[in-house]
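Only a single protein chain was left out; the remaining protein chains are all shown in position.
Residue numbering begins at 1 within each chain, and the chains themselves are lettered A, B and C in the order written.
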Amino acid sequence: MYQLRPKPLAADVRASFLQKLEAWAQEFGGSWVPVKDDSQVLYFKGDAPQSALLALQQWPEVIAVVSENAPPFTVSEIANKRVVVQEAMFGAGAASIIAGPCSVEDYDSMLSIAQKLSNLGVRALRAGAFKPRTSPYAFQGLEEKGLEILSAVSKENGMAVVTEVLDPRDIEIVSQHAHMLQIGSRNMSNSALLKEVGQAGMPVLLKRGMASTIKEFLYAAEYVAVGGCEDILLCERGLRHFDPEVRNILDLSAVAILKQKTGLPVIVDPSHGTGRADIVPSMMCAAAAAGADGFLVEVHDKPQEAWSDANQAMSVDNFAQTLPRLDAVLSAFEKTFNPLLTK
Amino acid sequence: MYQLRPKPLAADVRASFLQKLEAWAQEFGGSWVPVKDDSQVLYFKGDAPQSALLALQQWPEVIAVVSENAPPFTVSEIANKRVVVQEAMFGAGAASIIAGPCSVEDYDSMLSIAQKLSNLGVRALRAGAFKPRTSPYAFQGLEEKGLEILSAVSKENGMAVVTEVLDPRDIEIVSQHAHMLQIGSRNMSNSALLKEVGQAGMPVLLKRGMASTIKEFLYAAEYVAVGGCEDILLCERGLRHFDPEVRNILDLSAVAILKQKTGLPVIVDPSHGTGRADIVPSMMCAAAAAGADGFLVEVHDKPQEAWSDANQAMSVDNFAQTLPRLDAVLSAFEKTFNPLLTK
Amino acid sequence: MYQLRPKPLAADVRASFLQKLEAWAQEFGGSWVPVKDDSQVLYFKGDAPQSALLALQQWPEVIAVVSENAPPFTVSEIANKRVVVQEAMFGAGAASIIAGPCSVEDYDSMLSIAQKLSNLGVRALRAGAFKPRTSPYAFQGLEEKGLEILSAVSKENGMAVVTEVLDPRDIEIVSQHAHMLQIGSRNMSNSALLKEVGQAGMPVLLKRGMASTIKEFLYAAEYVAVGGCEDILLCERGLRHFDPEVRNILDLSAVAILKQKTGLPVIVDPSHGTGRADIVPSMMCAAAAAGADGFLVEVHDKPQEAWSDANQAMSVDNFAQTLPRLDAVLSAFEKTFNPLLTK
Partner (left out) sequence: MYQLRPKPLAADVRASFLQKLEAWAQEFGGSWVPVKDDSQVLYFKGDAPQSALLALQQWPEVIAVVSENAPPFTVSEIANKRVVVQEAMFGAGAASIIAGPCSVEDYDSMLSIAQKLSNLGVRALRAGAFKPRTSPYAFQGLEEKGLEILSAVSKENGMAVVTEVLDPRDIEIVSQHAHMLQIGSRNMSNSALLKEVGQAGMPVLLKRGMASTIKEFLYAAEYVAVGGCEDILLCERGLRHFDPEVRNILDLSAVAILKQKTGLPVIVDPSHGTGRADIVPSMMCAAAAAGADGFLVEVHDKPQEAWSDANQAMSVDNFAQTLPRLDAVLSAFEKTFNPLLTK
């Protein structure tokens, strides 16, 4: 809805354009932020007077000069994107499930759950090694040891590893073990982390903040996209709510609206989104019918013994029973469930 | 989850029980609120000392003496209820649509939309004659004239009339024209109206308040049920929200939770629930997958000319296009769409 | 900000104007809603075409033809209003307290608390005789018997009675015993009740709905004002909230904003507004500093034995200890606390 992706300039036109631009920027003591490398959408960071900016906008090579209130160009331009993480595929007609326990606990339990999920066709494994916790006294995750367990277990089962990164300084170590970097709800507005993760050269799973508007969510994705990453999964995971009946209120209208505003795939996390394993199956089906391209769910071998978030984790049996109905709903929307296609 | 419905007492036991009870009440200058006519669940309204109430609880005929914090007994006891309004059926495997414009405008436009909806299989017609409006200067509905239009039009098309009642003093006149009385969100906590509507001898469509918890919603239904009405449709219609992207946030987790707590049918109003006709089709399908037993939707011949709520009304064409997919989702959940069965 | 009050027409001009208007309305089969009896602000209810309405707006006697989106004229026009209920005064430099228990329990306890409050200078007594309760099994109030207790007790202590009315059919009986009619939060959007209470010829205490915007609150007041009542106290009483730490979140910014938008006095109910008696004193002082013209507080002789809302009722001692500091804050804002002035 915002802007069509501009046609690329011919190489020589582009070179001369960038030269002119550099000179212009130098005159005003500013510089250009890379909105998109190959685009003529420009964001000038500096002190140029308004009149100069308006004049700039008249240059034939320039599509738009981005101002403070510029919309999230990049994510709006992306059309019908499929994000592929090893054998798990999301978007453009494909839907997959990322499943696993809340946190990595130990090798044996991780292996056990991964094998069961893999046998059910799950191609992406989730579990936290670095855990964002409300209390500093709550279990913070096994950190690097957890990453190693995840990595070993996923290799044995041919699954992709999706895990959270909390600190820009951890991106390197997490990237060595994971196939997709997760930004959690608590960090959706952590622009320092978003900028950095967008430059890591890996797909990113971005969760919506616990009280974020859709516009803020898209801008957070734009922070990642501006860094160069377009393999972004947007994840609705429930919003702060007044009714103690649920942990959060799951916003399925967001799925339909996000799909209108961007071609990025949208997935839903009904485990955090409701905090109740008993209604997770209903909410997975509802999300599918709302247009979701995938699911992030907590599944645990022995939910009641989980180290964190015990109430919201499904058992493997309940998870398995949900799949046929979920498949039926996805089929009604011409989606292929968990397709094993080559890129 | 609260209480099993007690087995009825034998007629003679019951008679003697009620006699004893009456004497007991008289002793303390109080009386019994009819929690359920045929039940031994008692609510005493009066000044009996706590010790007497505890002694009463020991009588063999008494299941429970209801206190201030008593759960919504009646609606919790109801199991797998089907509400039938003329040819429209909700619950116990049946799902129907109540459709129509926001408000009755005039005979011709009402007839036109009713015929189109009827041809698409819709068996219940909605439209406001008494309109609850934020501003006293906004159109308040055609009132009795509107009811007459609704009544005439629905007869010609064999449809049930569902319309809102705002004032206990209007129940009589509305009942003469309608087949189901609607209590709107603004009046979910209007206990005077709830008590009265429960005694009207008609099915009731009860909409959730705009910031009500599920518990409050069930208690509102209990007010209706205590009056004697068990033909209640619970309607989720969106909650107050911080994101201007939507008018309200539709709470589909409520559908799954309500279905656990009561056997009453649950329907969803995605028109008010989102305020955006463009995502109503997605939300109808999502509601079906969440377990909804029906839908309340605004459909208008010429949405942009509607006298109220123009942005959220679907066109007849969009509505028609939604039906096949909705049917597919309902089928995946073993529901019969709009069944024409006898009771 | 909306409209200045128009200058009244001379009597003869007015008569001929109304005659012309009547003829005009008859032509289109509609009628006039009395926006204000003496004003030339008109609201036409009927089927006149847009062109006729525009032509009407050109008549020299007409200030405005009110449409669907008309702002709350009447309450916006009111300037620096003082509402006087017996000896309690609110607004235009006066601030008073309405205090008492949540509900009328019995004559003796009511008398005891009233005497203590009266001795502390409180001139208005609150207590519910008709109680709006979430559960039909919760104590619904002593009803008429409660009104009689209230009336007797207040006479003995020279206090005004402020009590809630839930049903348009109860206005008559409540009016016989009370000096001010209260509309509770659950009924702020009950337009049938608002319209009727505005015609009762008594001052009205209007509480904000639990999730109402300021605009909706002002329109609710407008419903009352359109009925002829301009002695309206607006009461902020807390909004639905996600943090279980408090029962509601008290919106003190609403006090400052309401005072900009209307000259009606604004009072604050920190008892319901927080649900915690321990912070009520702080919130009374904060409300005063935000510009409040009065306070509605729950005070109980033995808070822990109250029949309803025990946690939020202050003891008489705590209430008494709050008054000197509250007085100091009011003085800093040139307000006279509880002034015993003649009208």
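What we mean here is this: a residue touches a chain if its C-beta (ideal position, glycine included) is under 8 Å from a C-beta of that chain, and two chains touch if they have at least 3 such contacts.
Please read these numbers as outputs of a predicted model, since none were measured by experiment.
Peer 1: Write down which of C:75, C:117, C:288 or C:313 is the residue touching the left-out chain.
Peer 2: C:288
Peer 1: From the list C:48, C:181 or C:250, which touches the chain that is not on show?
Peer 2: The single option touching the absent chain is C:250.
Peer 1: Return the single residue from A:9, A:92 or A:211 that touches the missing chain.
Peer 2: Among A:9, A:92 or A:211, only A:211 touches the chain that is not shown.
Peer 1: Residue-wise, where is chain A in contact with the chain that is not depicted?
Peer 2: So the residues of chain A touching the unseen chain are 33, 35, 43, 45, 66-70, 72, 132-140, 166-170, 186-187, 189-193, 195, 210-211, 215-216, 219, 222-223, 226, 240, 308.
Peer 1: On chain C, where is the contact patch with the chain that was removed from view?
Peer 2: These residues touch the chain not displayed: 211, 213-215, 239, 242-246, 249-253, 255-257, 260, 273-274, 276, 278-279, 282-283, 285-291, 325, 328-329, 332-333.
Peer 1: Which positions on chain B touch the chain that was left off?
Peer 2: 240-242, 244
Basically, only the chains that are shown with their structure count from here on.
Peer 1: Among all chains, which one's averaged Cα position is nearest the averaged Cα position of every protein chain shown?
Peer 2: B
Peer 1: So which chain is the furthest away from chain B, centre to centre on CA atoms?
Peer 2: Most remote chain from chain B, centroid-wise, comes out as A.
Peer 1: Using CA atom averages as chain centres, what separation in Å is found between chain B and chain C?
Peer 2: Each chain reduced to its C-alpha mean, chain B and chain C end up 31 Å apart.
Peer 1: Taking each chain's centre as the mean position of its Cα atoms, how many Å separate chain A from chain C?
Peer 2: That pair's centroid distance is 49 Å.
Peer 1: Where the centres are mean C-alpha positions, what is the separation of chain A from chain B, in Å?
Peer 2: 39
Peer 1: Going by the contact rule already set, what residues in chain A reach two or more other chains?
Peer 2: 242, 244
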